[in-house]
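Note that one protein chain is taken out, while the other chains of the complex remain in position.
Residue numbering begins at 1 within each chain, and the chains themselves are lettered A and B in the order written.
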Amino acid sequence: MGFKEIVKRFLGYRGTIATATVVKEGEEERRLSGYRFYLDYLIKDRVAAVALAIITLFTAWSIVEGILQYVGFATRHRALGWALLPSNPIALNFAESLKPPSLSHFPAYIFGTNFSGESILSRLLYAAPKDALAAYLVVFSGIIIGMLVGTFAGYFGGWADEVLMRVTDAFLALPGLVLAIALSVLLGAGYNSVLISLILIWWPTYARFFRAQALSLKSRGFVEASKLSGQNSLMIILRHIFPNSVDPVIAYAALDFGNVILTYSTLAFLGIGIQPPYPEWGSMSSNGLPYFPQNWWWAIIPGLVIMTVVVCFTLIGDRMQDLIGGRLTY
Amino acid sequence: MSVLEVRDLVVEYSTVYGVLRAINHLSFEVGEAESVGVVGESGSGKSTLGLSVVRLLPPNARYAGGSIILDGQEVTRMSNSEARRIRGTTAFMIFQDPLNSLNPVKKVSTQLLEAVEMRCKKLGETYDVEKATREVVEKIRDVRIPDPELIMERYPHQLSGGQIQRVIIAMALLMRPKLLIADEPTSALDVTIQAQVLKLMNDLKKEYGMSIMLITHDISVAYNISDRIMVMYAGELVELGSADGVIRSPMHPYAKALIASIPRGVMRDAPLEPIRGSPPNMIHPPSGCRFHPRCPFVMDVCRREEPREVHQDARVVRCYLYG
Partner (left out) sequence: MQISILIYLVRRVINAVVTLLLLIFLIFVLVHTIAPTPVALARIYCGSPHCPPAELQVIIQQYGLSLPLPVQFAHYVVNIFHGNFGTDTLYKVPELQVIGELLPITLELVITGLIFAVIIGLFTGSIAAANRNNPVDYTVKAVYLVTWSAPVFLVGFILQLFLAYELKLLPPSGLANPTLGNPSPVTGYPYLSVVPQPLQGWLSGLVRAITSPPLIAAAVDGDWRFFVSGLHHLVLPALAIAITSFGVVTRLTRASMIDALDRDYVKLSFMKGLSKNRVVYGTAFRNAVIPIITLIALLFGFSTAGAVVIEDIFQYHGMGYFTVQAIYNLDYIAILAITIVVGISVIAANLVADLLYGWADPRVRLE
């Protein structure tokens, strides 16, 4: 196997595919419906399949661990939160302080320990549900708010559209991170205030996107036809505009989960969000800052974990954008 | 001696779905000061033919056989730098979409002067800006644009489609090529502008005596300015002959159908016959004669074996009905 083949295998590329049409031998054409089509293609693509597997694992773990933590808090048995973990993520044990990654006490110390002797692996696993929840919640509420606001503004036009464009202009004039910092500091410390500020700043991009879709769809033949046949606007939006504008946004959203995780963990790195002693990927990394570079694992390993998860989301999003064959415009 | 001689040419594209043979064993020639119209529906390989003559095929295409002799030189085996030498001064190609044909960020004058500069470099003439500018002005006037100085100071987006196509023809005149390849030069223009540009090309052909290969899907456009017409179907030559001959007495069923489908002026009762069926799949083409699924005169042999070229006087036709 030559270099070319290896790289091709590694990246799983088969040239550019312009449309979502699968052509089989003998001229039989079939168009798979949205999700089936994506899934079908992504599973065949090795790298994307690995990325998909990692994301599935991350999500599944987050759900299980998240439920355990929630039930633990609700029933005042917090230990339930670390029942599945190699060790208690918030138990101080200074005897094991600052152990480098090793195979002893497998698997608790494979990522080493921090100053308080807590296993970094346990802390990473314990914090995962928070990142997953942030990513899914922020993106989905962004899509929902953006879809409602953007579609109606684009479809009806006029002053509502003008106001929407100006408001989103103002939001997009600021880097998301800076606005998120300002908002969450004003809202006060805590996980919820970070979630609220992320949701507040995340929708304008989607509103712009859905607006553009509505604008181009409303002059298309099938929408004109429904208008002429006397359907009311609400029905047209529900039947035609929404379903047709969601498809391309899925690819962007896949990529966006990664963006949320990056912003969320950067906020955590700056000390905004979940407060000690509870762990959080970004803040774990920043807590290691004073011990850097002697105890490099403390700062670097959480960063690597964030990167792995984000790369997987980016990769899936990128492949999906290739598949639908277009860059998004908004 | 002919300017262009294509012998048994095969061009293939590799695509995601398999190998696509865009040109299949094609032979013809273009004589000096002669104009040949290449006619075919989209996907018939006519544009690929134009690009393969000037060696501008896209990266996924390759010459799979045969030869192209342009002004005595073999094109298919040329290195890139040799190919550069033949482009422009030996053969010049103009493209379909006028709105995309000029560089949007440079003034018309800059782009035309660049052409003169390149020609001078190739022919070993000395390049002098003032002389070149005068030449450019003269050529713009030649393509019937009234205010050359005004046009030269413009950017492409400020010109109309017809004006751009004229500017590009002026560029061709500046390069003084032996062979001009025009790929659908009028398809994107309004009908009235189309007629003007065609008339212009006709005049210039006589004035400058260059050979022209006109690629078009519209057989009436080809008839207007060509001495001979070649009809292509699915990458193969189906009929080649004098323009009058092919138009007045087409031999191949496809050529017949093509001519029958032209709307004839304003005569409302003239029969208008569309060609039945749809263009062939080029990755898995039909067996035998590629036109057989759509042919009204289809015979058994057409399905089995590919027809050979039949030469009758100056006429070439590929069909079992003849020879």
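Just so we're on the same page, a residue touches a chain if its C-beta (ideal position, glycine included) is under 8 Å from a C-beta of that chain, and two chains touch if they have at least 3 such contacts.
Fair warning: this is a prediction, and the values are worked out from it, not measured in the lab.
Undergrad: Quick one: which shown chains sit in contact with the chain that's not drawn?
TA: Across all of the complex, the chain we cannot see touches A, B.
Undergrad: Tell me which of A:V138, A:I306 or A:M320 is the one touching the absent chain.
TA: That would be A:I306, which touches the missing chain.
Undergrad: In the full complex, which of A:L92, A:L174 or A:L238 touches the chain missing from this view?
TA: Checking each option in A:L92, A:L174 or A:L238, the one touching the absent chain turns out to be A:L174.
Undergrad: With respect to the chain omitted from the figure, which of B:V10, B:I23, B:L70 or B:I94 is a touching residue?
TA: Touching the chain that is not displayed is residue B:I94.
Undergrad: Spell out the interface residues on chain A facing the chain that's missing from view.
TA: That gives, for chain A, the contact residues 3-4, 7-8, 10-11, 13, 15-16, 166-167, 169-171, 173-179, 181-183, 185-187, 200, 258, 262, 265-266, 269-272, 282, 285-286, 289, 292-293, 296, 299-300, 303-304, 306-307, 310-311, 313-315, 318, 327.
Undergrad: Considering the whole complex, not just the chains shown, which residues of chain B touch the missing one?
TA: Residues 54, 56, 59, 80, 84-85, 87-89, 92-97, 100-105, 114-115, 118, 121-122, 155, 157-158, 168, 171, 175 of chain B touch the chain absent from view.
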